[in-house]
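One structure, pasted below without further comment.
With one protein chain withheld, the remaining protein chains of the complex are depicted in position.
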Amino acid sequence: MTQSIQDAPLIVAGRRFASRLLVGTGKYRDFEETAAAIEASAADVVTFAVRRTNLGQNPDEPNLLDAISPSRYTLLPNTAGCYTAKDAVRTCKLARELLDGHNLVKLEVLGDDKTLYPNVVETLAAAETLVNDGFDVMVYTSDDPIVAKELERRGCCAVMPLGSLIGSGNGLLNPATLALILEHAEVPVLVDAGIGTASDAALAMEMGCDGVLMNSAIAHARHPVMMAHAMRKAVEAGREAFLAERMPRRQSASPSSPFAGRING
Amino acid sequence: MTQSIQDAPLIVAGRRFASRLLVGTGKYRDFEETAAAIEASAADVVTFAVRRTNLGQNPDEPNLLDAISPSRYTLLPNTAGCYTAKDAVRTCKLARELLDGHNLVKLEVLGDDKTLYPNVVETLAAAETLVNDGFDVMVYTSDDPIVAKELERRGCCAVMPLGSLIGSGNGLLNPATLALILEHAEVPVLVDAGIGTASDAALAMEMGCDGVLMNSAIAHARHPVMMAHAMRKAVEAGREAFLAERMPRRQSASPSSPFAGRING
Amino acid sequence: MTQSIQDAPLIVAGRRFASRLLVGTGKYRDFEETAAAIEASAADVVTFAVRRTNLGQNPDEPNLLDAISPSRYTLLPNTAGCYTAKDAVRTCKLARELLDGHNLVKLEVLGDDKTLYPNVVETLAAAETLVNDGFDVMVYTSDDPIVAKELERRGCCAVMPLGSLIGSGNGLLNPATLALILEHAEVPVLVDAGIGTASDAALAMEMGCDGVLMNSAIAHARHPVMMAHAMRKAVEAGREAFLAERMPRRQSASPSSPFAGRING
Partner (left out) sequence: MTQSIQDAPLIVAGRRFASRLLVGTGKYRDFEETAAAIEASAADVVTFAVRRTNLGQNPDEPNLLDAISPSRYTLLPNTAGCYTAKDAVRTCKLARELLDGHNLVKLEVLGDDKTLYPNVVETLAAAETLVNDGFDVMVYTSDDPIVAKELERRGCCAVMPLGSLIGSGNGLLNPATLALILEHAEVPVLVDAGIGTASDAALAMEMGCDGVLMNSAIAHARHPVMMAHAMRKAVEAGREAFLAERMPRRQSASPSSPFAGRING
């Protein structure tokens, strides 16, 4: 009753998700905290770095799948730590094998290990190879609108520009380029990287992003579970504000209570 | 279960409020829309301009109290449209009379009718008079931290600095001065004026504000009821993010998935 | 020849100044560095704190007037360190006495010794007293446009809003309120406090300020004399950009070289 417009679900590569908040699994104290934070976030999609996560290969170590059940969550293996198209492609194939043919992946090919800024040339190459090999590719990229459109043309099912550097918490440093990406995209656009706090997530959604992916903002808050809950609400608030269409900005003031017909005076 | 820290209620002049979102009644199409938006906002405190609102004096016109029940909401009469301390004091007294001794008011004394920027000298004078006359005074003011502290010293029960001009929707233009006010305040601080969209409200709360008051951001959205709902979540998200204590900002990147102990490679 | 519009001099209280950069004398290593930096700045007006500067009262200490000749520079005694109207008025009278009737002063009445934010109520009171006593009062104030206009009404000959806190180097934190002051002022408006680097000074001038006053930005740079020279050019650049009237901003791009009539292609 409180929503006069009914929102559509987020659809990525034919999969429908109720939540527009996607979360990572890294940087938590242990899998218990990971599980609690992800539950509080109400996320449907959970991403993890294939190259550092135990999915059962190491029987003596904790297994992520015991904490994050694949029957409840959509797993999104990612290629964090890959610096070439070749490595990223190999990592996606490994994930597909470990997960019995699961073909949804988050591609990231990084430029260096200091900034973790994407290498867009390698990313474009890897995206093409993976799409041709039958993967559904959600792709981490810079805020370059030409590259974003080209990734879409090569068949990526979602484009995921950075707000700022991975793990920096600096929010959306260049809303203008993000707006250009949104203006021209025909696949979902999700901000991936840079979210630091609730207002950053709300802002991304208000601009019209289809979703937000984050990890450090939750895991590195002092109270991760509470922050996960805050982020859930922030993403919902931003989405609803987008659908509700905000008031226009004004240079001068506008009285809340005009006095033309005032009754006392 | 999802909240590891229990939040305290907002307490203003001994009154306890579950919601930290306060809303206005102006600028809606009709009282029906006003009522629907306020319900969606889940606000406990509802403000209205004494000088233009019919509380029953004009029996032939719609009565605000029929739409906003005083048994359900805490009414917060305000002095919008007053440009002198004298006018504001008289307006508060009129409100107290119309509302059977209700002594909680929002004081605003404006500097001019173009900017609606507060006149802090007149505001200080009115605040002192009203406090001495037994009012509980929540006070709209500029972002001047010295004036804010002085209003507190004169007995105001809440200080309400602007984020930007009333009705402008420009958000928090000077977070640095707001931070100074928050650092030194011993009464609740609520941002009043300037909120334009959900992320603005979340940001105010993340900074540590005790609440947010808004009117135009809801009433002038294309879909006010949905925006009211968005704002409810935004204020909650910002509050929870404040309590959860955000991650530190970093100049350089930080990998979500460190590779020191990676299992494949 | 390079200037198609001839600029007018800055006129304050009937005094004409070629330079729109005003500088302070504090925080330098010694009077020699002070003199070199001020020379490099090409400033005409030099301000100093009456309460801490030796103008000859202490014959055994260095005398500012030996470094900064009153025959070359217009001295602008200021009331730094005063927290009440009474103290500020007394300090101005002392300055007038020490300087043989010199009646141009910079009034500042501060709110506390942590923020050095102005106390606008005390400032208004002091301004009125000083104007009535025959002083030409340039007044440091907040960015409150109502207070700025009221200071003008009480006879101040220049209004000097802060860009950010004294000595913070944070630049112009709220250009919107500065724009409101500029829109309504009929006396010169000079940004005083907060300038950190050359672009801050240029920005203030581009917005239409009549001048800029600074001290820390020069004195606390690693190379004060070179920074003084930079600031001179920055103020001139900003002034000329204001007079030249900048290009309009565009959301989309505009080719530098339109191709409608291109000759190759």
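A, B and C label the chains in the order they appear, each numbered from 1.
As a convention for this text, a contact is a pair of C-beta atoms (placed from the backbone, for glycine too) under 8 Å apart; a residue touches a chain by one contact, two chains touch by 3 or more.
No experiment lies behind these values; they were computed from the predicted model shown.
Contacts of the undisplayed chain with visible chains (whole complex): A, C. Which of A:74, A:103 or A:174 touches the hidden chain is settled by the complete complex: it is A:174. Only one residue in the set C:44, C:210 or C:236 touches the chain that does not appear here, and it is C:236. Looking at C:12, C:109, C:182 or C:221, the residue that reaches the missing chain in the full complex is C:221.
Within the complete assembly, residues 111-112, 115, 117-121, 124, 142, 144-147, 149-150, 164-165, 170, 173-174, 176-177, 180 of subunit A touch the chain that is not shown.
The chain not shown here touches subunit C at positions 2-5, 24, 26-27, 39-40, 48-54, 57-58, 80-81, 91, 94, 113-117, 165-170, 196-200, 202-203, 206, 215-217, 220-234, 236-241, 243-259, 261-265.
Throughout what follows, only the chains that are shown with their structure count from here on.
Under the contact definition, subunit B and subunit C share no contacting chain. The central chain of the assembly on a C-alpha centroid basis is B.
Chain centres here are Cα means. That of subunit A falls 32 Å from that of subunit B. Averaged C-alpha coordinates put the centre of subunit A at 47 Å from the centre of subunit C. For subunit C, residues touching at least two other chains: there are none.
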